[in-house]
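Worksheet for the structure shown next.
Of the protein chains in this complex, one is absent; all others appear in place.
So, subunit A:
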Amino acid sequence: MSRSVENALDKALKGPAFEKRIKRRNLRDYLAKVGISVGGLGIIGAVLLIMFFLFYVVLPLFVPASIDKHHQFALPGGTAEKTLYYGIDEYQSSGVRFTNSGQMYGFDLEKALATSQEQLPLNGASITSFTVVNELQSLLAFGLSSGEMLIAKYGYKVSYPNNVKTITPEITYPFGEEPIEIANGSVDYLGVRTSDSEVRVVYKQKDSAQIEAKLFTKVESMLSDSITLEEDTSGSFVSNLKTKWLFLDSMGRNLYNINADGMIEYIDLTDVSEPALIETVSLVENDKPSTIHFLLGDYSLMVGTEKGQVLQWFPVRQADNTFKLQFIRSFDIGGGAITNIAIEKARKGFAVSNEAGEFHLMHSTAERDVGDMMIDAKGISAIAMAPRANGALVETNNGQLVQLMIENEHPDVSLSSLWGKVWYEGYEEPSYTWQSSSASSDFEPKFSLMPLTWGTIKAALYSMLFAVPIAILAAIYTAFFMDKQTRQWVKPSVEMIEALPTVILGFLAGLWLAPYMETHLPGFFSIFIIVPFGIILFGYGWTKLPKAIRQKVSVGRRAVLMIPVVIFLGWFAMQLSTPIENAFFEGDMRHWLTYSAGIDFDQRNAMVIGFAMGFALIPTIFSVAEDAIYNVPAYLVNGSLALGASGWQTLVGVVLPTASPGIFSAIMLGFGRGVGETMIVLMASGNTPLMETNIFEGMRTLAANLAVEMPEAEVASSHYRVLFLSGLVLFIFTFFFNTIAEVVRNRMRRKYGSL
């Protein structure tokens, strides 16, 4: 090496400049390492975040409610008077207490002090009965000892004295301040319901067996805005029970008369002039009711018993179109007799108190005990829920009023309501129902994931029925029999389906295949017979051809030969459609199915989904299965063939057992994809949440349901979270199947490595 070169090298590899460069390079290397590690971990973390985020959104559904004592103060008005009713305003800033002496005490909940007192205009009479006419409209009715009835409505007046927002209770009388004369003698039991045009009143006197019913029509005064009531019709019913409770349902059509032992007379009051007894049953068994309250909607009776149970009853339509009272479900509270029941004003939740002085938050259809709190060992004399169910008032036996703050966002969802049958009000039997929204306001959302899961599995299974035989057989042939050149273009072209946007498949399935299938139904069924038979016949016929022709097409190229055959067979099957219809189905199979066979038929049904989604699943299954078969070591095959086995015998005896884990994972992957496919099902399944196995009916899948309802779901509502839960179910479902497939495939790879 020449001197100058050495010098130059020395200069480059020694000295401060070199050191500096090395340092810089090492620093860069270090920084890159840190950067890439942090970035890489971050990205992997972000990807895995999806799973945790789904859990994070779903979790609040199953968290119990939190109940906190906010204030406690002496009962406004004192304990001498008995509480009839508590009202609370929407912001929980003020409340009002009605007592049996006709006093209305207003109090401030923020400052915990009494603010006002007002006397109802009773004209010197005393209150002998009380009923809530409409919980949501704050309409109350008082029965008086004078045989009169007073209907009052309480509300809140917002004023700004000294620029401070002040809410004061206010009472108005929608039918006049003057009590309405309804009976001779005192009104001891009262039920009142109003509708747009009329008011229905039932009452009973203590020493009489007669229940009187009256229908008033609302008459608007010509001069002022005031409304007065005019008696229209009346009727009476002779009761056999000694009344303890009298209830009139929300429509004013069902009347319940209950005695102290829990015997109930269920009376039809559709025609007020002729009340008719439907049945007399016992609400309780070896027990006695202690308190009874309607649930929201005034349809279900919630019966609290002395043994600490709450029983729900409501009338159910029978097969012969009559109604019978039906026991629906019970809640075990414990802690002695149930002393009070109060209801939520927007959901089917309720609160109960028992003798032990506990306060329990419950939900009826979710059958949940959402949360409880010990209030006072001496017992609780009254409870009331705030309008937004975010608070409650509890009156204790020792003269205290406790204000509770409640956080209870999702009492309406529980595992039993998501996955079990639920008996909803107005339904004839317990059912799995998905009905998340409706036009009417007093509607209870029904979140059963069963019909959606059912639909998902139904869609996936029907499409697997179509895809698996085709994909596996095609994979077997492509990997084992086909010659190289043909395989080179057949494999990518089948795999091309995977890239095809499913929205296009969905569109074709919904707008072209579904109507076509409806008119050519027998043709599609005949495919399943004609195509396999035709193929085998053709194959057998092939052996009878002269050798010269047969040798022109090798086994490896048979697929090309079969293309025109398959096209012909398909066409032929379609041509048979009309003759078959004429011969067996009176000319119209669809008509025949509906009217003669009694099978429901939707145009967009499981069969359309089977074909369309099955088609989309073919490449997934085909590709993985083909790889698995193709990778079976050649010496195994050669050994078998050398021992005299035929091609197919080698395949069945040697290749398939070796490749079976791979084929299994192919099927798992296909199923996973079928479960999550959205667009095809959304466009071609009709999206009705049914639970039928019928191939001619549609379904709604979890994925399609997400696409339909997610944009409309209110953030953080129960609906939103249940939708996320269904997304989580999908995620876990597919993750599970894919993991199985992946693990099996990895195992197989290792096994082949050792072979």
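The rule we apply is simple: contacts are C-beta pairs under 8 Å (C-beta built on N, C-alpha and C of every residue); 3 or more make two chains touch, one makes a residue touch a chain; residues count from 1.
The rule we apply is simple: contacts and distances are computed from a predicted model.
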| item | value |
| --- | --- |
| Missing subunit (named according to UniProt) among the choices "Phosphate transport system permease protein PstA", "cysteine desulfurase", "Ion-translocating oxidoreductase complex subunit D" or "ATP-binding cassette domain-containing protein" | "Phosphate transport system permease protein PstA" |
| Residue of A:Ala17, A:Leu136, A:Ala276 or A:Ile536 in touch with the missing chain, whole complex considered | A:Ile536 |
| Absent-chain contact - pick from A:Asn582, A:Ser596, A:Asn638 or A:Thr693 | A:Asn582 |
| Touch criterion as defined above, residue of A:Val5, A:Ala319 or A:Ala499 at the omitted chain | A:Ala499 |
| Subunit A residues that touch the omitted chain in the full complex | 25-26, 28-29, 32-33, 36-37, 39-41, 43-44, 46-50, 53-54, 57, 469-471, 473-474, 476-478, 481-482, 490, 492-494, 496-497, 499-504, 506-508, 510-511, 519, 531-532, 535-536, 538-540, 542-543, 555, 558-563, 565-567, 570, 578, 582, 587-588, 615, 618, 622, 646-649, 651-652, 669, 672-673, 675-679, 682-683, 703, 706-707, 710-711, 715, 723-724, 727, 730-731, 734-735, 737-739, 742-743, 746 |
